[in-house]
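Removed from the display is one protein chain of the complex; every other protein chain stays in position.
And then subunit A:
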Amino acid sequence: MAGLSSAAVQLQPTQLDGQSVDPNLLQKLEEASNTILASPSADQRHAAEQFLLDFRKTKTPYTICCCLMEQTRNDYVIFQCACTLKEAILREWTQQSPQNIHTLKDFLMQFVLNRPSLAVYVREEIVLTVAVIVKRGTLGTSADDRNHFISQLTKLIHADNGAARVVGLSTLAALLTEYGGNGKGTDFGLSWEFHLRCKKVFEDKELLTVFMVLLEALQQLAGLDSVPADWETLALIAKLLALAEQILTWRFSLPLLQKRFLSDLSEARWNSPFRPPNQWRELVVGRGLVIHLFKLYGHVQTHAELAHTCLQCLLQLVSTTGDIFPDHKTRADFLSPFMAGFLHLTQRNTLAEYEVLGVATLACRLLTVFPSKHLGQVSSEQLQAFLTRTCQLTCSFSYLAMHQKAAEEESLYDEGLEQLLQMWTALWDSRDSFPPAAQLCQTYTPEIFQTYLQSHLSAADGTAGQAGSSDDMEEIRSEDEDDRERYSAQLCCVGLLGRMVPSHAMSQLTRLLCERTSQLQLELKNSAGSQEQMNRLYRLYDDLHWLLLIAGHFLADQSEGEVPVIPSELMEHSIAQSQMGVSEVGATQTEMVCSLHIDRMSQTSNDKCDDIVRLVSKVFKLSELERYAVQAQLDPLLSPELSRDIVWFFQRWARPYLLMQEKHYPQVSLPLACAFGQGSDSASLAVQTLVNKVVSNFQVWTSEGEVTEDTVQLFLTLTENRDRCLEVVKCEKLWFLAMQQFSEPFVLLAANCRRHLMKAVLFAASAMSAEVRARYWTQTMQPLHDRFQAMAQRRVSGGHDGLLQVRNLLELLCGVAEASRVDNTSLVFSTIYPRLRDSVRLLDTFHNYPEIVVLVLDAFKETITRQLCYLSQADSLKLYEVTIQLIQSYARHHGRHRFTVDASAEEDDFNDLMLLLEMLTQLTNKDFVDFGATDDPGAGEPAVVPADVVFCGLDFVVPLMNAELLKFPSLCLQYFKLVSFLCEVYPERVPQLPQQLFSNIMASLQLGLSSDYGEDVQKLCLDTLECLAIHCVKSESTTGQAYIALQHFVQVVLDMLVLQPLNPDLLDVLGETFYALICCHQAQYTQLVHQLVRSQTDTSTAERLAAAFQRLTPPDIPLNMEKTHRSRFEERLQTFVMDVRSILTVR
């Protein structure tokens, strides 16, 4: 670089536009800078800032700034000058000659090289200015200039001078940030198209060069035996690694990924895989990049931050994908040094805590990113060595995760362990495409499973801390630390791991459960209640707690919405056992039955029992032991947590196993079917035992909300399934549960629990014979009826006995509503309908008690949600009428003008409105889904339709939904859901709404689109507009309030498409809505296009814009709602948005 001084900068030196340069400028700048840096008073700061801001606006500041930079020793002044230059050159680019620009760039480069002692922030600002100049010139200058510049930088990087190397690397990093275009670059005030084109040019030409430079530098460093740990070298490595990370996270412009491209300029939301073009193959795959990075890691692993960046680079590199791999062989070759590097990296005895997560994620990615069917390409020795090492790591993390707990809340070992466990389950899942995976997993998992168990058990069998002592008893634990939630991912994986080696896992779990249960029995027998004994008990409870959690996750999966089934690994194991004669039906049945009788509990285990049954029978023994301890009034010694675990275990197990459905399996194990299946005595006995357990828990643990909730969930699991329910109804205790709901202890249960209990009790009725059911139903519901009636007659007015009772009654009524199913619709409706009528009166009386109002609305909402679609026409009519009464009563008391929300209001305070909105939304469903019978086909149109009720409610609710209320997210979402449903179901009725109401709704749509309510709300608003517009087009309406109101939205949606920041996920729905709108308002559309085109100052932009619109809506294609036209429009729209945005978006 030629030696330059400020004298050489001939940037229009004579044309200072008549500004006279203040001779004291430098002094003033230095003073202002010093003021700002010296914690000034507010006034002083303001004055100094204002002075500097004015300076930044200086026109053609080039000569002045360069002079000032040379003259001053004040870093902050130099920084201000660099900023001023950057802003000026972007502003005045077109007025400057290429020569001047070139000179300025060289000056800055030289300046920064000559001053190695500059503060880092100043240096970075100067090289940033250089990068901005280079990028701004990308499209105007020849590639040679840039090539030359890059080769200059290359020379710097290879120089012997540390400071020069840092400048070189900093400049490259600044270039990558500017060209990368992920929203982090400088604001150029230029169109998006400019940025995209620059990016493409840079990517095609220079990026590869930069990558090569980097590679060489890495190679050089990695080649050293050791790296000097001086500050300068470390800074250099940090720069290098940061640059590597920038390149590896580069998003290459791919023509096929237009949508991803759309979000590119908005901001990079996550790191996508590294997808370099195939010209990069040689460099990425062939030149030992992976090896160098691993070697470098060896040099920096003791420096937390450097090690972290290096690991991030490796993680990003392992994600490499795309054309760069022509075949599986290349991929396998790429993987191999990774495995070798990983083995080398983890050779050390211990990893630092900051390495744990990165290393674990690397192991997990190695096996999950690589397609499993090609795992065979990896040499089997290497794979084995890799798995042996990860197995060691898994075990060690599993141990450390438990032992680090006391120190830290969220242990990094826990996160690392999760990654590694996922790796193992991923390997197991790949056994279809890579058969050796099964064998490999089975080799390693016993050790992992064992270690995990031991880490959670106290001494003797395990290694968990001895801390189960009195210290811990003092600690108050809050509910969000529930192990079941907190470790759910870990436990699921460990459960899966256990299934890989079922025999091993079950023998461990069974043995430990058995031992701990015997110890517990012994402790309880000799209960002294001493502190020492409490400590022992505490440790036993914790062991049992973990054993049950692991056993539960091992035996069954959590299934929601799907039919729960027994995991295939376990079913196969059980079948194999029985086929080999290891297990026998008789022995299995005996074992199961024994566990259900306390007096036969002490019988020794039968060798020929099925493994699964044996494990489950141990839990039954534990459960029965607990129940007997309760009867012996030992409950102060017992653990509520363990009680929860026991019922939770049963719930999880019962869903797939208890009275299992043989039709769900290709083959069924005979011992399993005989112990748990339909028609087996032990299954029936098990149901009885569980029902007794439920009753016992309600009695003992009344005040333990979590235990009773888990218990009622178990009861629901038993009653909601018909096969199990047939057994439940044989239990005497069921009638007790059903009839006693108004006596203690049931009245003391938490509200939710009572509600669920009512639901479960009513579900049970479905499995009874008609006659029994009638009696059962009457006896269960009579107390509720009587109390409601008494309440209605007494006309209680607010006294609190009344309040409490009303609350309880309504809670139970909600339970009744929740018990609605297709098989009991008419029964539930005939029960609930009179009570709903009573509830309207209760609402009248208690309208000032929000808790009562909410419960009444809840009862209605549940009834409508669960019943309406099954109700006959006559019953529906009744429900509509009573709902209208409810809305009217609610509206009467709550007035049209609720007092403005006070600032401390929380979303919970508007539960009533929320429920009302949900209820109205559910009502519209009747017009979607209706299974109800029409009583009389000749009856003609019913007197009231759901729409009448909904519009009645709407009339009341819409004026309430002001901007204040819409700030509450769920309320807001629910409101727009209702509006969009209405327009979808009743497009013909909405435009007929009273003018005030209709314009309120349209105003809320405008608000929904323009406010920051989130993507879901915007989508609903757009859907609503589309429905209205389609209706207008179809009905050929060109008057009417809907037609008129929609006109405004053509512009709103057009702006969203082309001007405002675009959420790519909304593009489809925006397109659909826009099409419907322009079909409806073609003239308005044409006019808007003209306006937009005319508003462009640049004629070529205007022409291109006009052409883009031409292509979007060619004049020869009619705008109508025909399907082909609609779908073709949507195809064209995507290109259109890309084109127009690259012209109009400025950054």
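Definition applied: a contact is a pair of C-beta atoms (placed from the backbone, for glycine too) under 8 Å apart; a residue touches a chain by one contact, two chains touch by 3 or more; residues count from 1.
In this text, contacts and distances are computed from a predicted model.
Hidden chain, UniProt protein name from the list "Sodium/hydrogen exchanger", "Malate dehydrogenase", "Eukaryotic translation initiation factor 5A" or "phenylalanine--tRNA ligase": "Eukaryotic translation initiation factor 5A". Considering the full assembly, A:Glu851 is the residue among A:Asp327, A:Glu851, A:Glu964 or A:Glu1122 that touches the omitted chain.
Residue in contact with the omitted chain (choice from A:Asp106, A:Glu124, A:Glu641 or A:Asp1139): A:Glu641. Of the candidate positions A:Asp106, A:Glu245, A:Glu355 or A:Asp542, contact with the hidden chain is made by A:Asp542. Listed by residue number, the positions of subunit A touching the unshown chain are 472-479, 537-538, 541-542, 545, 639-642, 702-706, 748-751, 798-801, 804, 807, 848-851, 854, 894-900, 902, 908, 911.
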